[in-house]
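Every protein chain of the complex appears in place save one, which is left out.
Letters are used for the chains, namely A and B, taken in the order the chains are written, and counting of residues starts over at 1 for each.
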Amino acid sequence: MRKTVLEVLGLHRSYGGVRAVDDVSLTLAEGRSLGIVGESGSGKTTTARIIVGLERADSGRVLVHRRDRTERGRGRADRLARAREVQMVFQDPYLSLDPRMPVATVLRETLRLHFPGTDHERRIAELLDQVGLGPREAAALPRQLSGGQRQRVAIARALAVEPAVLVLDEAVAALDVSVQAQILNLLADIRAATGIGYLFITHDLGVVRCVTDEVVVMRRGRIVESGPTAEVLARPRHPYTRLLLDSVPVPGWDPRRIAAARRAL
Amino acid sequence: MSTTVLRRPGLARIRTTRAPLQHLCLGFVALVVLAAVLAPWIAPYDPNRIELGNALAGPSADHLLGVDASGRDTLARLLTGARTSLLGPLGVVAFSTLAGVAVGVTAAWRGGWLDSVLSRSTELVFAFPGMLLAILIVSVYGEGLLAPVIALAIAYLPYVSRLTRSLVLAERGRPYVEAYQVQGHSGLQICLRHVIPAVTPVVLAQSTVNFGYALIDLAGLSFLGLGVPALTPDWGRMVFDGQSAVQHGYPLSAVLPCAAVVLTVVAFNVVGERWADQVARRDR
Partner (left out) sequence: MTTTLDIRAYHLRLPDTARPVLAGVDLTVDARETVALVGESGSGKSLTSRSVLGLLPHGATTGGTVEVDGEDVLTMTPDRLRRLRTSTAAMIFQDPRAAINPLRRIGDFLTESLRLNAGTGARAATDRAVEMLEAVGLSAAVLRRHPGQLSGGMLQRVMIAAALMGDPALILADEPTTALDVTTQAEVVALLGDLRERFGTGLLFVTHDLGLAAAISDRVYVMYAGRIAETGPAAALFERPRHPYTAALLNSTPRPDAPQGRLAAIEGRPPGLREDLTGCSFAARCPLATYLCSQQAPELLPVAGEPARRTACHHTDRIGTRGGADA
């Protein structure tokens, strides 16, 4: 039995009468990968933002290594401890990096904050190597890099803290297919090498199949189905999961039938 | 960034799309600054040297721009006057920029009640005419450069703080700021290292425009006899001193400082606006 690293219990969050997150509970075991699938308005991103502390929950608890992390810490020590537990990679690599900061500086800032007094330059080279970048990219500004390279930088920045859990919020959605595959492979390699846990937020069932062990399907703030990814995708029990699966276009696809099914649901 | 700098209606009409005008203005600003810095060495006479016999003389080889009613060389006073005339606005801009950025960043970053309090109080200052405030303070503290500079600095603070606040609000919503929060950086660190450098160029452009306005306001105060002491060479003061000469039909000693004030203000306006445009274009 693997140790549980992240546990979310009965999370609720409303925005003026709309229940964005409604009784969401999840568990992520050490080194595993959990997907949250849903469309816009499903509450998947709000859930992720509550877990990393960017958003507050109305009620419910977030536990990391059995420690309560629901409230955002007040002091510096609390803040740093939390950062070392959960890190996040954002959707748009064009906006998630400070346009004025060269890549090496981005990493150095994080290392200085969390690991003062260690050899930062060696660690920077190590991190960049881990995400497939070299010294040329280290000196570059974000605008001199491609979308895929920027997302690699964002991943390196998150890994620099050596977190237990990495939350990936639509982290490959903005990338071209061929680049997306490179990043997905990179993420698989990193998990195999470090034993880090992933919480993968996405709307893409193909991506879920590729990188997650377990999946929860969210709709209108609630979890409608959960289970092992292979199982859920092969034999969906909830009609909404089935609709999502049918919506993935393949040859011989009948969009009219899906549109009818969507209206019926 | 779509925010543009705040300008007064009259000057906002000067459009700076044509390159020659921009270069001309930049050149003029450089010239005035150079004159102010080098004044003690390049001024042909002591600006306070009096040649009563020569009073109200026109331009000549000895006095290139003539002599005023008290027999002082106009060119020397114009050059030396550039120092006081630029030093005052510099003080106004330095203080209003530093304080304005501090207020604007605090209001935008902390939000909530602090934002309300800071925004309302700067609006209060906005509603109060800066010149009136200056006259009030000068009448309490007596003449001298410091009192009007502090008064105008307070009056100009809202221009900077309002702009800073809106820029910081926009910057704060960007994912990279959230990324730093998730990394465990404190709000103060993020502001100092990322948010303030991001908004600085636009704020400095606004301050450049403000510099021109402060110059015209301080010249106005000097003209009213409320700014610098009587003998200090200063453009506003020169216009005041030259009034009687104008009535006698010798306008040069009053018209030249007038022209200097107007041209400098326009030049700073154009340079500031152009800077803001460039920043906006680069960020797009």
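The working rule: a contact is a pair of C-beta atoms (placed from the backbone, for glycine too) under 8 Å apart; a residue touches a chain by one contact, two chains touch by 3 or more.
Source: prediction; values computed, not measured.
**Student:** Specify the shown partners of the omitted chain in the complete complex.
**Tutor:** A
**Student:** Hey, which of A:L9, A:A125, A:L141 or A:A188 is the one touching the hidden chain?
**Tutor:** Going through A:L9, A:A125, A:L141 or A:A188 one by one, A:A188 is the residue touching the chain not shown.
**Student:** For review purposes, identify every residue of chain A that touches the missing chain, sorted by number.
**Tutor:** 39-40, 146-148, 176-182, 184-185, 188, 203-211, 213, 229-230, 233, 243-253, 255-256, 258-259, 262
Note that in this section only the chains that are shown with their structure count from here on.
**Student:** Using the touch definition up top, name the residues of chain A that touch chain B in the complex.
**Tutor:** Result: residues 52-54, 76, 79-80, 82-84, 86-88, 90-92, 95-101, 109-110, 113-114, 154, 157, 161 of chain A touch chain B.
**Student:** Could you pull out which chain B residues touch chain A in their complex?
**Tutor:** Touch list, chain B to chain A: 174-176, 178-186, 193-194, 197-198.
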